[in-house]
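A protein chain is absent from this complex, but the other protein chains hold their places.
Residue numbering begins at 1 within each chain, and the chains themselves are lettered A and B in the order written.
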Amino acid sequence: MSDADQTGQTAETTATETDTDRGPSELVVDDLVKTFGGVQAVDGASFEVEEGSLTGLIGPNGAGKSTTFNCITGVHDPDGGSVTFRGEDITGLRTATIANRGLVRTFQIARELEEMTVLENLMLSPRNQVGEKLSHAVLPGLRSGVRDQERELREEVWDTLELFEIDHLAGEYAGNLSGGQRKLLELARALMIEPDLLLLDEPFAGVNPTLEEKLLDRIHGLRESQNLTFLLVEHDMDLIMENCEHVIVMHQGSVLAEGRPEAIRNNDRVIDAYLGDEL
Amino acid sequence: MSGVDTGSLTSVRSVVVERPKLALVGALGGLLALDLLFRLVGFRLFVGPVGLVGGELAFERLLTLLWDGLVVGLGIGLAGIGLSMTYSILRFANFAHGDYITSGAFAGWAVAWLLAGFSTGNLSGNVGYLALIGGASEGPSSSELGINVLSTPLAIVAGLVIAGVATVALALVLDRIVYRPMRDADGISLLIASIGVALALRYLIVFVFGATNRGLTAGGERLILAGVGGKLALVDKRSTLIVAQNDGPPADAFYLELPVLDFGGYSAEILSVTSVEVTLVVTSLLLMYGLHLLLQRTKLGTAMRATADNQDLARVTGIPTERVVRATWMVGGGLAGASGFLLALERGTLSFNLGWLLLLLIFAAVILGGIGSIYGAIVGGVLIGLTNSVSLVWIPSSLSTAAAFAIMIFVLLLKPDGLFGGVRTA
Partner (left out) sequence: MSAADALADRFERFEETPRWLLDVGLIAATMGGIYLLFTIFTFVGPSQGTFGAVVSNLQTITFWTALYAMMVLALNLHWGYTGLFNIGVAGFMAVGVYTFAALTVPATGSPPGLGLPLWVGIIGGMLAAALVGAVTALPALRLRADYLAIVTVALSEIIRLTLLSTKFESFTLFANLDVRVGGFEILPDIALGTGAGRGMNIPVNPSIPVKGIFYTNPSNPAAGQRTAIGEAVLGAFGAAGVRETVVVSLAYTLLLILVVALFYWLLVRVGNSPFGRVLKAIREDELVANSLGKDTRMFKMKVFMLGCALMGLGGILWETQRGFTDPTSTTFRPIQTFYIFVALIIGGAGSNTGSVLGGALFASLLFQGPVFVSRTISHLLNLGDTPGSFVAAVGPFVDLEVTPFLAYAAGNIEELRFVLLGVVLIYLMQNRPDGLLGHRKEVAASVDLIDRDGNRPRDAAATDGGEADE
């Protein structure tokens, strides 16, 4: 345990520029710990995500990235440490509460709602839908207001579908989609909310490069226009290096190194971690 | 570690703070135990005009309640083993389990009646009616046949064996027709299918055997432990006891004095047990021990335990092997049938609803004990049986079953793993 601590500390001081170079933190993860049975999935992970950034989170399999996501979003209660979002402590809060505050994530294995159409899946996303109140759904007077909002949302949904180039699948049941299409649906559903912070867990797996470019452009666009923040888990190193301004490396449950992509690429310890994993 | 005994206090406090539900349950249990104690002593704690804790409870009554609870509890526990195994190995709640119990009871008792008919010479012309176990108005009645443990032991044993065997066959056939085509279905679909099996089975029994609640045995074989003028004695009938307590031991009745100390002038009925109750207790324990041997000493048993214990492994490796599935149905079905026969024996009556009415109690036992744990099912069964009877101290009999259900609900809400859940099967 002390090994990883030391590693984390030294990594911070050697591999990154100092904290003053980075903007305000959207997300602060502090000494997060999560154990399952006897296994330390997350073991003292600490990092910060700068507001408006596209930050990469990489690490070999089993590094604890998905578990960290789960702890951040309230799927698991961490056994130790804290998570702060926009200055507020969200450790241990319920997933829905956290999502409503503007922190949304996608899943590594796409969880689309199989018995619902692609359109329905997307119409589900937007927040503050008046029609989600039972009274508004039912009562005649209020229902016309719901209809209006539905029509607006429908337009947005179609626009999103076109952006993602899956509009020809609009009426298809999500359960019939291919793996890559599901990933797109997953990402589309999350992007539609336009949350303040979006945790993306391998969103581009199985997506063709041209479309991937297009979507990355959109993500960059959202960062600029609305100052949205993205934390991206990916295995595609080129993607990370080309798009992220800050990269965090996790290994065996804690942060091994973090800094600018070039620095990380040349970091010996990071290379060792990946190579060691391959053996 | 300070030398002062703050250790136990802090540990109590930490339990209360960190696990409030456990603390609450513990407090409630403690209160009830205290109340019971007060009642035995005859003490009543008053706060103003309101009697809070304690009251009246004769020790003998408590013993009777405990015995009743044990008897029913062992029966339920025996029945629950199969349910627990199905739940953990085949991964669905078998709502037809109660009707397996009923089927076993009917099969076993039909054989018992036929044998009794044979031995009393009642057989010719009556074979059909005997097999219907008195469901028709024709044919001999239960009192004519005079079946009971001590009077017709062969019929009872044969019935028990057939009950188990028949239910094994039934379970295997049903698995082949209903569940094997659905091996990869989810638990809820299997549950619903099992409801279909339950309905079909139950009403086939009604169709064949009729809907009446029929008498099975010629009751009356009992043994009474009592105090007679300060001495402990075993008596066969209440009337004998009364005579003994008033005039002295009667010559022509069964009266056995036990070589124990004198208890002054103690004269009361302590505990009354019937031969059928004893049979149920002894047989259940024997069968449970047999199961224990099977699970611990055989390869098959080990495989079953492995599949039942290791839910995660089972989920990863998928469907359990056909061998384990067959074994599950055989063991579970056999025990269900045997328990059905024994429960009917203990009650002395049999109706098509036998298993169905018990099903929820059996679920309660299995959940309390922890799904997948064989010993848990037994312990859970005994606990439920005890709850059912000891609760009579506080609530009217019409609500005691409801109380047992309430306990099950609380267990599900507070500790769905039950007492032994998550712990190894055996």
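Heads up, the rule we're going with is that a residue touches a chain if its C-beta (ideal position, glycine included) is under 8 Å from a C-beta of that chain, and two chains touch if they have at least 3 such contacts.
Worth saying up front: this structure is predicted, and the values here are computed from it rather than measured.
J.: Who touches the missing chain here, B:L57, B:V165, B:A193 or B:V325?
T.: Considering the complete complex, B:A193 is the one touching the chain left out.
J.: Given the contact definition stated above, which residue among B:I367, B:I384 or B:L419 touches the chain not shown here?
T.: B:I367
J.: Thinking of the whole complex, not just what is shown, which of A:L119, A:L187, A:L200 or A:M250 touches the missing chain?
T.: A:L119
J.: Who touches the missing chain here, B:Y129, B:Y255, B:Y375 or B:F420?
T.: The missing chain is touched by B:Y129.
J.: Residues on chain A that touch the omitted chain in the whole complex?
T.: With respect to the unshown chain, the touching residues of chain A are 73, 75, 94-97, 99-100, 104-105, 107, 111, 113-117, 119-120, 123-125, 127, 129-134, 136-138, 143, 146-147, 150-151, 154-155, 157-158, 166-173, 176-181, 184, 189, 193, 206-208, 211.
J.: Write the list of chain B residues that the hidden chain touches.
T.: Within chain B, the residues touching the omitted chain are 92-93, 128-129, 131-132, 135-138, 178, 181-182, 185, 187-193, 195-204, 206-211, 360, 363-364, 367, 396, 398-399, 401-402, 405-406, 408-409, 412-413, 416.
Everything below uses one rule, namely that only the chains that are shown with their structure count from here on.
J.: Roughly how far is chain A from chain B, going centre to centre by Cα mean, in whole Å?
T.: Comparing mean C-alpha positions, chain B is 53 Å from chain A.
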